[in-house]
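One protein chain is absent from this view; the other protein chains keep their places.
Chain lettering (A and B) follows the sequence in which the chains are written, and residue indices restart at 1 in each chain.
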Amino acid sequence: MSNSTAHEEHAGGGSKEIIKVTVILTVLTIVELILGFWMIDIPLSSTGVRMAIKGTIVILMMAKAFYIVAYFMHLKHEIKNLIMTICVPLALFVWFIAAFLYDGNSFRNLRNTYDPHYKEQSTIKVEKKEHGKDEKHGEQHQDSHKEKKAAE
Amino acid sequence: MATTATAPITKSWSGGKSPFNVEYGKLMMWYFLMSDAFTFGAFLISYGTIRFSTNGWPDPNAVFKSFPFAPEGANAPLVFVSVMTFILIISSVTMVLAVQAGHNMDKKKVTTNLIWTIIGGIAFLSCQAWEWNHLHHEGAWWGSNPFLNADGTASSTNFTNYFFTITGFHGFHVFSGVIINIIMLIMTLTDQFEKRGHYLMIEKAGLYWHFVDLVWVFVFTCFYLI
Partner (left out) sequence: MSNEAVLHAPAEAGLHLDAHGDDHHEHHHHETFISKYVFSQDHKMIAKQFLITGMVWAVLGGLMSVLFRLQLGYPDSTFPFLQDLLGKWAEGGKITPEAYYALVTTHGTVLVFFVLTAGLSGTFANFLIPLQIGARDMASPFMNMLSYWFFFAASIVMLSSLFVETGPFSGGWTAYPPLSALGDASPGSKTGMDLWLISMALFVVSSLLGGLNYIATVLNMRTKGMSMTRLPLTIWALFFTAVLGVLSFPVLFSGFILLIFDRNFGTSFYLSDIFINGVGALPNEGGSAILYQHLFWFLGHPEVYIILLPAMGMVSEILSVNSRKPIFGYMAMIGSLFAIAILAFLVWAHHMFVTGLNPFLGSVFVLLTLLIAVPSAIKVFNWLTTLWRGNIRFTPGMMFSIGFVSLFISGGLTGIWLGNSALDIHLHDTYFVIAHFHIVMGVASMFGMFAGIYHWFPKMYGRFLNNTMGYIHFWVTLAGAYLIFWPMHYQGLAGMPRRYYDYSAWESFKQFTELNRFISTVAMIVFAVQLLFLFNFFYSIFKGRKVTTTNPWGANTLEWTTPINPGHGNWVGEIPEVHRWAYDYGKDGKEFIVQTKAVGADESHH
């Protein structure tokens, strides 16, 4: 294989592009980190703001993924058919994620509705002590809970 | 049906050549990575499902807040993991440069960039080893979670279970990536690619390496940020 054809084949690469993408990835990561630091100071109770920030981080994550796949993995410069055969199957993730998370959420609601002990358990605050203590505490509660269940 | 069409064979799909103009190895690597994406996807989606089905979850900032040689009780969330992220991004950049040098048949540049990539990979693995070790000393492991939920309630062990399983699986991929890159380096140094007349093998190794970087983008977001 001669150099010239190799070049033609992979047109669109080039050091300039690599530098550009590196800068973009760095900036995106820094923005993500800034959002992360910002979120530390936002109280748990303001769910809306936290969710909005998390959503933004997820979008930034997708953007990063796009730049890595498109430029570093060179997909953008492949033939369109190849791009399609790779991107179309990944669309399965949409339903994969939606159904799993929806059902996970539903499982929590079911447990909170029909398992009052579980719900109560998850509202008891554990005092911050040494590591490992809180675990035992939880276990005792669960034990009594299970015996009760088994007896039913 | 135009199946007996008499038109001359010019289109890329009509056989006799690759419709994508890529050799089969690269095609297989792409599809392998796709299937691997489903492996990681399944892990991360399970993690999400369990998180959605659990009341309360630990705050990552309260968990990952230390770094090597930090003073006792240091509170520096996100610092160490951002270092790890940048190490991986930079190693990905050097890998791109190695692939590009391969296209130009520039053995010297391939070698230097591969070496940098390998160093980056080893650095990342070392960081991960340190972090695992640190968390283990705090009492975290598979089946044991010393951390509390963000709201102060008792947390299930699934926080640490998933953390160690998924970062472990990713670490395993980084490890195999480093091994692959070392093999590529040896093959470059022994002129195997020069003899073949092309460095396409490095391109495939590069795809794998970028994929590892790509997965980290998701793991980093899911475990450290949100």
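Going forward, contacts are C-beta pairs under 8 Å (C-beta built on N, C-alpha and C of every residue); 3 or more make two chains touch, one makes a residue touch a chain.
For clarity, every value in this text was computed on a predicted model and none was experimentally measured.
J.: Can you list where chain A touches the absent chain?
T.: Interface residues of chain A facing the absent chain: 1-2, 5, 9, 89, 92, 95-96, 99-100, 102-104, 106-107, 110, 138-139, 142-143, 145-147, 149-150.
J.: In the full complex, which residues of chain B touch the absent chain?
T.: Touch with the absent chain occurs at residues 1-4, 6, 9, 11, 13-25, 27-28, 31-32, 34-36, 38-43, 46, 49-50, 53-54, 142-144, 156-158, 161-162, 165, 169, 198, 200.
In this section, only the chains that are shown with their structure count from here on.
J.: Mind pulling up the chain B residues that touch chain A in the complex?
T.: Spelled out, the residues of chain B in touch with chain A are 12-13, 19-22, 27, 30, 34, 37, 41, 45-46, 48-56, 61, 77-78, 82, 85-86, 89-90, 92-93, 95-97, 99-100, 103-105, 138-139, 144-146, 148, 150-154, 197-198, 206-207, 210-211, 213-214, 217-218, 221, 224-226.
J.: Across the complex, what residues on chain A touch chain B?
T.: 1, 3, 6-7, 9-10, 13-15, 18, 22, 25-26, 29, 32-33, 35-37, 39-40, 44, 54, 57-58, 61, 64-65, 68-69, 71-74, 78-79, 81-82, 85-86, 89-90, 93, 96-97, 100-101, 103-105, 107-108, 111-112, 118-119, 121-126, 128, 131-132, 134-135, 137-138
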